[in-house]
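All protein chains but one are shown at their positions in the complex.
Chain naming follows the written order as A, B and C, and within any one chain the residues start at number 1.
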Amino acid sequence: MGFNILRAARAIVRVSDLDAARNFYVDGLGFIETEANDEWIYLRGLEEHSHHSYVLKKAARPGVEVISYRVAHESDLEGLAAFFEERGLATKWLEAGSQHAVGRALRVQDVSGIPVEFFFQMETVERKLQRYDLYKGSRMQRIDHFNCMVPDVEKAHDFYIKELGFRCSEYTETEDERIWAAWLHRKPTVHDVAFMNGKGPRLHHVGFWLSDPMSVIHTCDVLASLGYASNIERGPGRHGLSNAFFLYLRDPDGNRVELYTGDYFTGDPDFQPIRWDLDDPRRATFWGHEPPDCWFYEATPFIELNNSEQEVAMSEAALEQRKPNFVT
Amino acid sequence: MGFNILRAARAIVRVSDLDAARNFYVDGLGFIETEANDEWIYLRGLEEHSHHSYVLKKAARPGVEVISYRVAHESDLEGLAAFFEERGLATKWLEAGSQHAVGRALRVQDVSGIPVEFFFQMETVERKLQRYDLYKGSRMQRIDHFNCMVPDVEKAHDFYIKELGFRCSEYTETEDERIWAAWLHRKPTVHDVAFMNGKGPRLHHVGFWLSDPMSVIHTCDVLASLGYASNIERGPGRHGLSNAFFLYLRDPDGNRVELYTGDYFTGDPDFQPIRWDLDDPRRATFWGHEPPDCWFYEATPFIELNNSEQEVAMSEAALEQRKPNFVT
Amino acid sequence: MGFNILRAARAIVRVSDLDAARNFYVDGLGFIETEANDEWIYLRGLEEHSHHSYVLKKAARPGVEVISYRVAHESDLEGLAAFFEERGLATKWLEAGSQHAVGRALRVQDVSGIPVEFFFQMETVERKLQRYDLYKGSRMQRIDHFNCMVPDVEKAHDFYIKELGFRCSEYTETEDERIWAAWLHRKPTVHDVAFMNGKGPRLHHVGFWLSDPMSVIHTCDVLASLGYASNIERGPGRHGLSNAFFLYLRDPDGNRVELYTGDYFTGDPDFQPIRWDLDDPRRATFWGHEPPDCWFYEATPFIELNNSEQEVAMSEAALEQRKPNFVT
Partner (left out) sequence: MGFNILRAARAIVRVSDLDAARNFYVDGLGFIETEANDEWIYLRGLEEHSHHSYVLKKAARPGVEVISYRVAHESDLEGLAAFFEERGLATKWLEAGSQHAVGRALRVQDVSGIPVEFFFQMETVERKLQRYDLYKGSRMQRIDHFNCMVPDVEKAHDFYIKELGFRCSEYTETEDERIWAAWLHRKPTVHDVAFMNGKGPRLHHVGFWLSDPMSVIHTCDVLASLGYASNIERGPGRHGLSNAFFLYLRDPDGNRVELYTGDYFTGDPDFQPIRWDLDDPRRATFWGHEPPDCWFYEATPFIELNNSEQEVAMSEAALEQRKPNFVT
């Protein structure tokens, strides 16, 4: 394999009102605003020395422009370009300077049509990890993972595992042994990206790491105080799958973020993917709580690589898109 | 007033299977089992030096025999007897020795028909507060309060406030200024007893104090590990009303208990009861989460003071019994 | 007894620099500043609906003007005045209006010479308990207790118990059964006031309640970030005595405050005071940690009731003032 993907690194997400988004993400979730202007807000977590891990872009309609992975070496970008071109998948170079604070980047559309970016270099800034006096809201730490709805999870799973070098930590199967969802990683945590069966491709959520469960609880209290109670979509709870303590939120434009803490080390060569039955009531929430319908059915469209006015075309799910049958 | 009620002190609750109940309360919730035999289990929290605060009694059908308050002096019992007799309410003396580990007790039926007990003396046992090596499950600390569904909350409210010397910390009103629920206290916390509008009288739950929110979270994890995920009925969450962090559970017989932590001091003479609108979405759960239907409609009948085979007769709620209208 | 003392309610403490003190107490500890001018800062906790519980007064030299208790009725003030006058102890009335936001107050000097105030009425303000968006630093909740060094603990203990109606929750004895320290309460917690053997009278600290141990941990992180690491004097740790999780801080003028959470209910009539041996290594810190010398020997003088220029005269401790012998 002529490349080494390191980790989920950033997402570029459209919002309709930058001030409303800032209130939510900075005051509520405790992101640090690295920079902003009339069109963009660049956000990072307290632990991050990279310029940003989440970019809000002002736009009339919702959409995700790209999800980005960091690579280990500049030369990995060429390796990835060759790989994607060889498979006939769309690629596009963004030269250094064309994106603020980011070096040369390769954008592609993956086997599910998801616009994915790879980059090696990003401007560095001061880490605020030990500026506890600045901690507020969720005390946002760092980006952790992406979760995408795709019509054919098995195809995505195989592509990322066999072609891109990801490993599977956990997966959900239907009773007839079809992969309903899969959690895949490059860094030795539960995931950098997960794929779930559903109409897509769509971005289900971006997951951010918090330092401990009490930060999740405090998030709920702060959001409710700020008038964002209705933005709390699901949780707090414990995932069976991943064992993480979680909270799902919808930003003012409906983009979903997950606050996530407490998964485990997956870097051993003999780690075997953990199988969950789709209908195991402890899979989604270990405590048996049912996710709401909106969590299953709503997600954000992606934007075409070469046409910023165009959403990526979607297909219906290959497997029957249903809530697990423990959800009545 | 010729008596001084101190606090909510114990409840006697029927269960169909003592071993099943023990597994739930001792292994799951971390109660200490002070004593047990074929008919009874006497439970207490880690901080309690009293013999018990929760009694499980084997019986074929569910029911609450009595909820008990401790009084400040032995002589308060006579004062209370005189008071209840004067109002024509049923009273019954249980002499010392007739109940295990408890001194002389006065039982009555209050203005809602609830069987209530007052006692002064209870056998003392070793406090386990600093036996952290014994902590498990919820790390149960102590009894905190009772919550009862009654058909006429205003009547119960007035009786406890004007006649028994309780004070109101918080209350819920309908849009036409009828009291829908009230939280009443003798000890300077949010409540020793709450009354909620509903078919009754029935016991909605007994509330127990935990030391911190992480003990509530850990309870969910432990219960799920033990196969009790479906016994988690509501929460964890933050109450708007009371500000407590809570979790509602159903024991194997359906009796409801609340784990509760983090309310506030109510002992100041100028503390004004806090009014909540029934339809305020932050009232029940500050974060906006909806309680499930069963939480609104299910509760445990009380048993008649003078006929242990007979449930206390119930009436329909005076106010329309409905879920708040933010619950769709 | 012709009076009913409710609880520890406020202290008036001198500081040399109001801005420096504000930085420490508001930014670091998360107090709410109710009001301030060039001479005073009035602080309260997030849960308090009273105008203040801690008053900083600008002055050239350190000193505590008074520690104040709230009483249950206005008429208790007369009862207390009569009581103190009868015993020949100094008294002084401050009429309503003479102190900002406080009604008529009775000041006295107690049997140890400590300037103590009693008041019934204080202006009320908005509770911020559910303004989680304003929480910062320690997330200060409310005042809890005073701790005073006095030369004769037994005398103070007997006076407060037998004359003022306090109850003892826990106490420390020397091997020859002399009371070395005592924790006394009116509200049903471990204490409203504690007395420790030492040169005095001096104020050892004012204790404030936090909602949970993680707020204590976060306090240390925030104080260190703000440059106040050297203001952390002792802890965090678990007290054997009281079972509370604690942290002792020195403000920029050296005044000591304790952050305190997790004691227990003491309101039962059969609660027996818990005896600790002075040399039990788990007494001070349950985990065996030794307090530093300064914690044992440093405290703030009180100011004379009738002469604001004059410190209350001190005596040496009746018992040998020594650190417990487990402290090497």
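We adopt the following convention: contacts are C-beta pairs under 8 Å (C-beta built on N, C-alpha and C of every residue); 3 or more make two chains touch, one makes a residue touch a chain.
From a predicted model like this one, the values you see are computed outputs, not experimental measurements.
For the chain omitted from this view, which of the shown chains does it touch?
Computed over the complete complex, the missing chain touches A, B, C.
Kindly state which of the options C:173, C:221 or C:311 is in contact with the chain not pictured.
In the complete complex, the chain left out is touched by residue C:221.
Taking the entire complex into account, which one of C:7, C:238 or C:256 touches the absent chain?
C:238
Touching the hidden chain in the complete assembly: which of B:9, B:106 or B:214 does that?
Reading the full complex, the residue touching the unseen chain is B:214.
Suppose we count only contacts with the excluded chain; which residues of subunit B make the list?
Contact residues on subunit B toward the absent chain are 27, 130-137, 212, 214, 218, 221-222, 224-226.
If the hidden chain were put back, which residues of subunit C would touch it?
Residues 213-214, 217, 220-221, 223-224, 229-230, 232, 236-238, 245, 281-282, 286-289 of subunit C touch the chain that is not shown.
Touching the absent chain: which residues on subunit A qualify?
6-7, 47, 49-50, 70, 72-73, 120-122, 124, 129-130, 141-142, 187-188, 211-214, 240, 243, 262, 264-265, 267-272, 286
As a convention for this text, only the chains that are shown with their structure count from here on.
Looking at subunit A with subunit C, do both copies bring the same residues to the contact (over half shared) or different ones?
Subunit A vs subunit C: same; shared/all numbers exceeds half.
Can you work out the rotation angle that lays subunit B over subunit C using Cα coordinates, in steps of 5 degrees?
180
Roughly how far is subunit A from subunit B, going centre to centre by Cα mean, in whole Å?
The computed centroid separation for subunit A versus subunit B comes out at 44 Å.
Can you compute the centre-to-centre distance for subunit B and subunit C, using the mean CA position of each chain? Integer Å is fine.
34
Please tell me the distance, in whole Å, between the geometric centres of subunit A and subunit C computed from their C-alpha atoms.
Once rounded, the distance between the two centres reads 50 Å.
Mind pulling the residue numbers of subunit B that touch at least two other chains?
213-214, 286
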